[in-house]
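Note that one protein chain is taken out, while the other chains of the complex remain in position.
Coming up: chain A.
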Amino acid sequence: MDWLQSLRLIAPEETLSIAGLVLLLVAAWGGDKAARLISVASVAALVGAAFLVMPALCGGAMGPDAQAFGDQYRADAFASFAKLLIYGAAAASLVIAPAFFDRLRAMRAEYPLLILFAALGMGMMVSASNLLTLYIGLELNSLASYVLAAFLRSDDRSAEAGLKYFVLGSLASGILLFGISLTYGFTGTTSFEGIRVALEGGLSHGALFGIVFMLAGLAFKISAVPFHMWTPDVYEGAPTPVTTFFATAPKVAALALTMRVALDAFGPQSDAWRQIVIFASLASIVVGALGAIGQANIKRLMAYSSINNVGFMLIGLAAATPAGASAMLVYLTIYVAMSLGGFIAILMLKDEAGEPVEAIAQIAGLSRTRPGLAAALAMVMFSLAGIPPLFGFWGKFVVFQAAVQAGLVPLAAIGIAASVIGAFYYLKVVKIMYFDEPADVVKGRSDWAHQALLVLATVFISPLGYLLTKWLGGLADVAASALFLAA
């Protein structure tokens, strides 16, 4: 593999790095006045990177042609699928930010830069085919995220969120690193390919511990139970555009990374990790659903909802089949759209003075004062609950289909029965918006960028989304097959 070929394969990362570094200089000299310019340039860089990854996805790149630097990095269809979602979500988080930060005079130049570097790290995470690439990508993303969580420096909640995220995130990184070292020690290699070959012969106790610790570390990143505690606090405390970012892009990156580690590197020993994934999945579904019921803050509610949704996605991982992986990717796509829609709607909840409204009680009767916004939020809620004909149902559907095809009928039955618990709190939000007397708090005007994105997300999760199922399923199938080349 010559260097030129490798450098060509990492073109999206190069684009983002160079754009990031150049814009860093612009920020250094231009100051916060240049924030808007940098935002626009960052979005352009992300869009450019998205165009660069598209050929690999459409062409179904996989195998040796897609490996760079001696198989430390793979620019295959799977990575491209995840990157498209990541870049899209990151760009959306940039577009929605100015309207929120401007009011606080906090639209600083660092925000787009941090998002850009986080996106770069996430791109490396999903492309990693070596434990070291994995860790570098993960840390690049995490460090940017810690700062983003604390972006509103003068706000206590934001600072607290950043600190919590940092402390718990470092702990998780440590656990992950411990797992990586065990895996390296017992398999003698850091490359996924090598680990796969080593594990095909059998599983030593040490390697099993390696798997357990690595999955524990990754479970933290995807906020699966029992490593979910940070999620509600960070989601609530972080500025809403940042929360939007956390709920979408890093989720995709961490889940895609988990998929590659579990299905590719640890693929031969799927029976060993399946029970861990099944436990995490069911626990996430139940804890996410029960935890959300008592929440009074809508951002916290969305945090529990994301825990709940991760549980459903893990059902696809437990299947450990190409269909399961493909289903997870479809679910992720729909989930990103639902989360974006949900958080943008939350961003649009503002009182007369423009202060954000986050208490669920204050959106009572929203359907009478702001019917469009209420309808969009209600659609997001029903969609998150997985009620057909909204598109959120399709995500759950394909995941459960994969589980049933893999013979995991009891898991699917328990998981879907538990989803009814989750439906309760989504209904509560709809009930408050539609059945209760108006509290008449939400009066603020909405930014046009928010409106446009909200309309886009809502149309996607509406029944019209089903028209995309063939196309989306086809892409996801190609992407997922890249993980199962050796199998």
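Assume contacts are C-beta pairs under 8 Å (C-beta built on N, C-alpha and C of every residue); 3 or more make two chains touch, one makes a residue touch a chain; residues count from 1.
Assume contacts and distances are computed from a predicted model.
The unshown chain of the complex is recorded in UniProt as "NADH-quinone oxidoreductase subunit M", chosen from "Tryptophan synthase beta chain", "NADH-quinone oxidoreductase subunit M", "Cytochrome bc1 complex cytochrome b subunit" or "Phosphonate C-P lyase system protein PhnK". Touching the chain that is not shown, out of A:208, A:387 or A:459: A:387 (per the contact rule at the top). From the options A:106, A:172 or A:412, the residue with contact to the unseen chain in the full assembly is A:412. Among A:420, A:452 or A:485, only A:420 touches the chain left out of the display. For chain A, the residues in touch with the chain missing from this view are 367-368, 382, 387-389, 393, 397-398, 400-401, 404-405, 409, 412-413, 416-417, 419-420, 423-424, 427, 430-431, 434-435, 466-467, 469-470, 472-474.
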